[in-house]
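One protein chain omitted, others in place.
All chains are identified by letter, namely A, B, C and D, in their written order; residue positions are counted from 1 within each chain.
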Amino acid sequence: MTDMILEKAVSAGTRNTAQGTPSAAQPPVPEKRPPGPWKTAMKKFMHNPLAVTGLIILLIFVLAALFAKWLTPFDPTHGDLLDSSLPPGTDGHWLGTDELGRDIFARLLYSTRISLSIGFLVALVSVVVGSLIGAISGYFGGWVDTIFMRLVDVMNSIPLLFLNILILAIFGSKVSYMIMILAFTSWMSVARLVRGSYLQLREMQYVEAAKAIGVSSWGIIFRHLLRNASAPIIVNATLMVGAAILSESALSFLGLGIQEPDTSWGKMLSNAQEFMLVDPLQALYPGLCILIVVLAVNFIGDGIRDGLDPKKSTIPQRRLDKWRKKFSKSGV
Amino acid sequence: MAEKILEIRSLTTGFLTDKGLVKATDRISLDIEKGKTLCIVGESGSGKSVTALSVMRLIDYAGGIIEDGKVLFNGQDLVSKRQNEMLKIRGNKITMIFQDPMSALNPVFTVGEQIAESLRIHKNLPEKEAWRQAVDMLRKVGIPSPEIRAKQYPYEMSGGMCQRVVIAMALACNPELLIADEPTTALDVTVQAQILDLLQQLKQEFKMSMLLITHDMGVAAEVADRIAVMYAGALVEEGTVAEIFDRPRHPYTIGLLSSIPGLEGERGGELYTIKGSIPPLSNVPSGCRFHPRCPYAMDVCKTNEPPLRESATGHKAACWLDDVGEDDPRPGKPNRAETKVTIGSRPEVTQP
Amino acid sequence: MTEYLIRRIIQSVLVLFLISILSFALIHAAPGGPTQIFLSPNLSAEAGKIQAHNLGLDRPVPVQYFIWLGNLLQGDLGYTFKNHIPVGKILWPTVGNTMVLMGAAWLFSLIIAIPWGIYNSTRQYGISDQTSNIIAYLGFAMPTFWFGIILQQYFALKLGWLPLSDMYTMGKQGNMLDLLYHLILPVTVLTLGFLAAYSKYSRASMIDVLDQDYIRTARAKGLKERRVVFRHALRNALIPIITVLGLDLAVLVGGAALTESVFNWPGMGRLFVQMAVAREYSVLMSITLLVSVFVILGNLLADILYAIVDPRVQLGRSGGASS
Amino acid sequence: MNSPFLLEAKNVKKYFPIKTGLFNRVVGQVKAVDDVSFGIRAGETFGLVGESGCGKSTLARVLLNLKNATDGEINFDGRNIAKVGTSELRKLREEMQIIFQDPYGSLNPRFLVKDIIGEPLRIHTKMSAKEIDDRVVELMQLVGLDVTRRNRYPHEFSGGQRQRIGIARAIALNPKFVVADEAVSALDVSVQSQVLNLLKKLQKELGLTYLFIAHGLNVVRHISDRIGVMYLGKMVEVAPTDELFSNPKHPYTKVLLSAIPQATPNRVRERIILEGDVPSPANPPSGCRFHTRCPFAQERCRVEEPKLESMGPDRQVACHFPL
Partner (left out) sequence: GCSGKKDNEPSASPTTSAPAATASASASAPAAGTPVDGGTLTISTFSDIVSINPIYVSDTASGDIQNLAFANLYDYDRNANVTVEPWSLAAELPKVSEDGKTYTVKLKSTAKWSDGQPVTADDLIYFINTVKNPDAGSPGISSFDKVDKVNKIDDQTVDIVLNQVYAPFLNVLVTGIVPQHVLKDVPLKDLQKNAYGIDPAKTVTNGPWKWTEWKQGQYITLEADPNYWGEKKPHIAKIIYKQYADQNTEVQAIIKGDTQMTEAIPVTQIDAVKKHENLNVILAPGPQYEYLNFNFKDENFPDKYSPFKGQKTRQAIAYALNRQGMVDKVLKGTGRLMNSPFLPGSWADPGDEAVNYNFDPEKAKQLLAEDGWKAGSDGILAKDGHKFSFELQYNAGNSRREQVAQVIQQNLKDVGIEVKPKAIDFSTWIDQNVTPGKFPALLLSWSLNNPDPDAESIFSSKYFPPNGQNGGWYKNEKLDALWVKGQQTVDKDERAAVYKEIGKEISIDLPYVFMYQYGLPQVVDGTTLHWAEEDKPESSLAYGYLFHVINWWSDKK
């Protein structure tokens, strides 16, 4: 199946040179870097409406988080008790105020910061740690692998939500703790994945070729193999962003998450739970934010995955089906 | 002329890709006489498997589209059949074996079950009887202690064994036509010899016809009655084994044969090479699709597609050099007399 | 096989041992850990010390660990610190309750998801496929507790059709119908999550298998498409699904902390949350270990099932399937 | 130098442990290469043939020190490669290179062609980027690649072109000795001849010594000066090419020669069809390893292992009853 995409690319390359071997007399004119697999993936990604929507949504959220200060005149931690529980739209409070008179929109914006940072940082840390451990484990194998994989087993065998609850209940919570704890309990899947890739990759002939020309083990792991294992890692990272945001909200919901004056969507949700009966909108906003961002991140992840999957055509399936009907002469 | 079991007429099969519809076979016409073996040879990607899958109508599942043409099996057109109707033919009258025997067998069923399944479905045999015949079949393809082997799973067998199982499966229903797509490529030479030998034997015994696909000229030479050479989706030459090997007409066939180092005679000298490589199907050259690599390419080759011309003896080739006459640069001087007879040009579909 | 089992069990015990050390250490490293529990303002320092001594909390931590481990091996999970109730007495009923809830959700989602995934794999990008895709996305993205609360607000409070929370109506303990009635909402919430994952897995797995050479062989035999899908493909496709299911066994017992809390379901997850807040470490340790046992059992079970479904898998060969 | 050989293997063995059971106990060994001795002269091409799994690749890896020999001695250019230090090994790496079978798998798909070819230069020389680029251009021209395409990825090249990239990489450091492990097996005939011609040309121009591994006997015959035949980890016959083909001494060689289908119809050939499969190297037959399939086997073959013995100039065979 890979041939298909290879074939395609070859054609692009052969067109100008197919007519015989190049003459050495011509001074070599190196052409520009051709579209690599990433470029193709990019193109496919851009053809995927869900993925693009996801990307746009995420970008909007990221920008909103970055420019929160300019988007709302209100301070998320500042509330005037006289303005408490205003309905949406009053006095420039687009979404109203909460029971302390704090602007809900401002709080959502600033929550975006923390929730997204948690999402991205947890993904980053756990991907870096997981990749490193997975790569070393998978490449070297033997006792290194045994030790790391037992560790992964142990970590995986502990109910993670419980571990999170336990650690947070014991040590209290700060944004930085939260990130560390979530990363600490989520690197294993990446490690497994990367190890799996490396177990396969290390058997590739180009690894032996690299050894044969004297590349060191670290050179092979980081220079030669990392880029080959990167596709699943990237996909996993995107999905982990969503997972971390959800985990944070779950822990916050249990009262073990972010503490004032910091705020996150999960924190807002858990606060809003009190007002579920009087002011259900308060719970709706952060809930929807979580839903939308996690959806967006998943769309992006899927987009990347499909983009990197050589089996997936850049042409939408619908169009393919239409064509198929049009061209086929055979009975159905 | 002997009775034909299979007549492929101007078969065009394509795949939908980003570049639109890519034709993997382009107006292929082939015939197989009852009891004979036709071998399709050609380099990787030339469309051999696609031809076979089209005949089986399995190409529909591989995402391919039969765009045009007919496949007449005993006079019935398979292309216009519905998949439902194909079920009675496929696996029963026409069977197929594939290149990699290990992956062609379902890993979770015993080999006996897999053979018996065909029998139960097509011959409506009761379970016991189907099993008995399956074991019998295994014995026929030379598997020692077949009663035990039938109860084993594919992973418990070697490659050669698996290929025998696949062959047994294909022959179980006593097919009229066996299509073998590179049946020995995945096997060791000594085992390959065993399997080829076995196929020859069984062909006699079961009185069937065979379509053998290979890229090994040696295999073709040994097994075939007639050989068809494909290049980039098109049929470029077809004839008896002797005609193809001794008097090849198409420069591609000539190049192919000359590129193979022999086991006898001179060695160590420079090998003949065909420059360049097979073009991608999405970008087939105009005119004769071989012309960019052809050492004898003429102007006409670049623009006009040569028709497939048949000699009196049935040796077909598609090359403009057949028109050149005395200046023919081809080595070995193909039989002039043959080339005079032109039966038809390729763009037309010859109706029987 | 037997040897493989023995090896896996030895490994599992080792893993459990490590987990117990890890969690024990964690708990004792904590500020406000067990030793401090009796130094609360409700009790004079002196009286607190006496109590701590009575409970053996003044001994070195490793000693405490081995005492605890020794008791554990005799089936004694210990006692709660605050009122000296045997942990088992609190824990065991919740295990059953959790299993009822999760088992129902799990079965329910399996029954829907696997056939649905298979159907979708044969009709890729059809309406059903797209729908399940949407559900899958929602299932992944929706904070479960939020969904639960919304369902509660609507179906229990607004419409009043369904019970708000709990496992039984007070006084109807043990009544099957009542239980089913109470299961509807939490099972719906949990099912959404499972459904998403399982239908995706089974679809992907089927698509993978349908691409294999032996499926082509099956078709070449002239088998009906239905037979190809359900006989030849399904059994192979089940293999990876089984692995996922095995891994989920842990979720089955431990993972519903949030849903249980929202629906006041007297299960292990809710107990864990309660006990974490109350700092009942012996209960926390027991739950952690118990769930770990389930995780490990789940893995083992997955491997064994794997071997049953797939004759190629010979347990014990080069480390087994997932170790 | 007192040895006539550039590379000499003495009693080389390579066993792979078979691990299983509790704690990965070693329960047996795959004797992939078992007591093989031979030499390759400077400037010659030594062909190595044999069926799949008979140990050809393993032998090559051991010769290049990519795998450590279990036993035996390998001298390259008078140095025992097992004994050299790290820095000298690096030096050795520059002198011995390898070209792989799979033109797809042996090139890192995420490296640009110029990086692939330039990698050995980057590692072993202190050349500047510019110098490396110049050398890459030079090498690409040498192997007949379009130098303007050096900024592309390997997948954009055809099989034959990819194999040329592999060759360019192998000769980048001006090695003395190159192993071609099935370097043309994966290529179509028309491309195969291009690559074979290239290898010959390079040998002439650069004075290379080849160890040429293949199972296509016609190809080996075409390129080699001498040929070694392996069966199940053993070298069973070594002979100058023409003599081997005209007068095979070992029954296995004879069988092998006869098994190859030839693109020369009409010629009636005596064909020896063997019974059964190649036995497993983990559990090789006693005595002569070929006796189970040998049409000429006798009682002695079952018990006594034949040694590789000299049979005239440059000819060795391991058979009790040479033909």
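By definition in this document, a contact is a pair of C-beta atoms (placed from the backbone, for glycine too) under 8 Å apart; a residue touches a chain by one contact, two chains touch by 3 or more.
Here the structure is a predicted model, which means the values were calculated and not measured.
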Inset, instruction - Indicate each shown chain that the hidden chain touches within the full complex. - result: A, C
Legend entry - Absent-chain contact - pick from C:Gln152, C:Thr191, C:Ser205 or C:Asn236: C:Gln152
Inset, instruction - From the listed residues A:Leu71, A:Leu124 or A:Met276, report the one that touches the chain absent from this view. - result: A:Met276
Inset, instruction - Tell me which residue among C:Val262, C:Leu290 or C:Ala307 touches the hidden chain in the full complex. - result: C:Val262
Inset, instruction - Identify the residues of chain C touching the omitted chain, counting contacts across the whole complex. - result: 30-32, 36-48, 50-51, 54, 79, 82-85, 89-90, 93-94, 152, 156-157, 160, 163-166, 170, 261-262, 264, 266, 270-271, 273-274, 279
Inset, instruction - With the missing chain put back, which residues of chain A would touch it? List them for me. - result: 77-79, 81-82, 84, 99-102, 169-170, 172-173, 255, 259-261, 271, 273-278
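One rule holds in what follows: only the chains that are shown with their structure count from here on.
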Inset, instruction - Return the chain whose centre of C-alpha atoms lies at maximal distance from the corresponding centre of chain D. - result: C
Inset, instruction - Count the C-beta pairs in contact for B-D and for B-C, then report the pair with the higher count. - result: B-D
Legend entry - Separation of mean Cα positions, chain D and chain B [Å, integer]: 32
Inset, instruction - Determine the centre-to-centre distance between chain B and chain C, using the mean Cα coordinates as centres, and give it in whole Å. - result: 54
Inset, instruction - Could you grab the centroid distance between chain A and chain D? Build each centroid from C-alpha atoms only and quote it in angstrom. - result: 46
Legend entry - Shared-contact residues (touching 2 or more other chains) in chain D: 158
Inset, instruction - Pull out every residue in chain A that's touching 2 or more other chains. - result: 10, 14, 21
Legend entry - chain D residues touching chain A - in the complex, by the definition given at the top: 61, 64, 66, 90, 93-94, 97-98, 100-102, 105-112, 119-120, 123-124, 137, 141, 144-153, 155-158, 166, 169, 173
Inset, instruction - Spell out the part of chain B that touches chain D in their complex, as residue ranges. - result: 43-44, 158, 160-161, 188-194, 196-197, 215-222, 241-242, 245-246, 255-257, 259-264, 267-268, 270-275, 277-278
Legend entry - Complex contact set, residues of chain B against chain C: 56, 58, 61-62, 83, 86-92, 95-96, 98, 100, 103-109, 117-118, 121-122, 153, 155, 166, 169
